[in-house]
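Below you will find the structure I want to go over with you.
With one protein chain removed, the remaining protein chains of the complex are shown where they sit.
The block that comes next holds subunit A.
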Amino acid sequence: MSAQGTTIKSKEELIAKWSKPEVISGSEILLRSLLLEGAECVFGYPGGAVLYIYDAMHGFDDFKHLLTRHEQGAIHAADGYARSTGKVGVCIATSGPGATNLVTGIATAYMDSVPLVVITGNVATHLIGTDAFQEADIVGITMPITKHSYLVRKAEDLPRIIHEAFHIANSGRKGPVLIDIPKDVSAQKTLFQPISGVQLRGYNPTIQPNKNQLDKMLRAIESAEKPVILAGGGVVYSGAHEELYEFVTKTGIPTTTTLLGLGGFPSGNDLHMGMPGMHGTWTANMAIQSADLLINIGARFDDRVTGKLAGFAPNAKIVHIDIDPAEIGKNVPTDIPIVGDVKAVLQQANALAKPATKADAWRKQIQEWKAAKPYSFIDSDTELKPQWVVSMIHETTHGDAIVTTDVGQHQMWAAQYYPLNKPRSWVTSGGLGTMGFGFPSAIGAQMGNPDRTVVSINGDGGMQMCAQELAICAINNIPVKVVIINNQVLGMVRQWQELIHENRFSHIDLAGSPDFVKLAEAYGVKGYRAANKDDALRVWKEALEHPGPAVVEFVVRRNENVYPMVTQGSTIDQMIMGDAE
């Protein structure tokens, strides 16, 4: 199977095909139900407790499964698929170690509200609780990091549970749902009938906002002199980028997008201020700190955004729009809470919104800040600079690629120097900060977007946490362009040790890393390396034109730091601007 040419039958066709009630195994019920939910591609790894499930795949041509080389690769791929498509990502692993290998991926998805349905096998029902071979209480282990979970006791419950799981995963505040299926349940035969509709008394997300609160916000905009919009992942997840654009255009409020909100608002727009927070722009941080009105749209006031809470947005009236009521008032006291789906809220707001007419001087101030202090770095003619590499990638892909990143300095440089104009083009682990996420998530993004260029930007550290998935790119010709920004060091840790631990460098040297070109070639993937600008541009263009997957290693300056930087415990206007100043 390649990223191209998966033909998926429509739900109607499938229902017609399976309309006659039939006695089939729990495993086949699982596969049919997944297809009925629209699962185009499932990432997984077989094992003892899921043998019946994998047996059911044999000859089941409608069902597309991609065999990864590690369960962690499977779940990050499912995550990348989900983030880049808006559909539910699905992965399968066996019991015990298979299931526990998913834990990091589940936590990653939970922190960033990514809809996943995670299927695990478990030992047979009569063995549960006996410390049987490859038994792990994965429902218990993952309770704090799943939106919901199920231990299936009877095969006849499977259609309902799978339908509920998809509903829960992809509605309200999205998130991962785990379904644990004991081996005997996957073997059990029972009558299968497709199910529709869910009845969940304890689950009714609020979609439409309270009118009074909405009016309060609109009045606050009219009287604001220094309004700011802080837009987060919720804008992307609710598909509200057009509504946000309309809202910003109508009101004329300068807008900053968080790490997960990147692409939710066009970065080229005059009113866009870039990213806020620890490595955000001067403009966004100064704007928040000076604002008299801060409208948070689908962001959760993460500590990397707010810096020291006590001094955050000290003069601002706070409006917080979120589908999760628990986020409102959690970190930042809120004056105008608006619970609802961002898209629904903005649709209603747009019908009534008036321009922030008192903010002319403010908009002028923003433009001055933007002009005076954009992201900047000192380029070099002798060494490759990572910021230059990312800018070069941006230019050659016309800013139109889907970019996935790992975690660390390269992630921040990608966020700074790959400005995005479209939603669902940015796949990054924000909340959990999961190293090893960047590359496998690109595989999922490519599977979900066969017609787009997918560039995965990694460091030399994180790349080694899931490099084994190069195999599936090679075998299935998944044409991901894997970038390794190689500075031969765990750069972000180095930066903190330099700036905060007074140059006491401890265990950050990545000497002994493989020759990444040879590593790629060992898997049958095209490998390139560049250490100067001419080579960089040449090999990168070659890699882009190469029809299959490619690994491109850019050997960059070791001691480069990410700036601006707000150190922990500081307010976000206390930025270290770095070498370029």
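The working rule: a residue touches a chain if its C-beta (ideal position, glycine included) is under 8 Å from a C-beta of that chain, and two chains touch if they have at least 3 such contacts; residues count from 1.
Here is the rule we use: contacts and distances are computed from a predicted model.
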**Fill in**
Omitted chain per UniProt, picking from "Glutamate ABC transporter permease", "Alpha/beta hydrolase", "Aminomethyltransferase" or "Acetolactate synthase small subunit", is "Acetolactate synthase small subunit"
**Asked** Looking at A:97, A:140 or A:314, which makes contact with the chain not pictured?
**Response** A:140
**Complete:** Cross-chain touch to the chain not pictured, restricted to A:20, A:58, A:201 or A:398, is A:201
**Item:** Among A:135, A:243, A:324 or A:406, the residue in touch with the chain that has been omitted
**Value:** A:324
**Those residues of subunit A which, in the complete complex, touch the missing chain** = 139-140, 143-144, 147-149, 151, 168, 173, 200-203, 324-326, 329-330
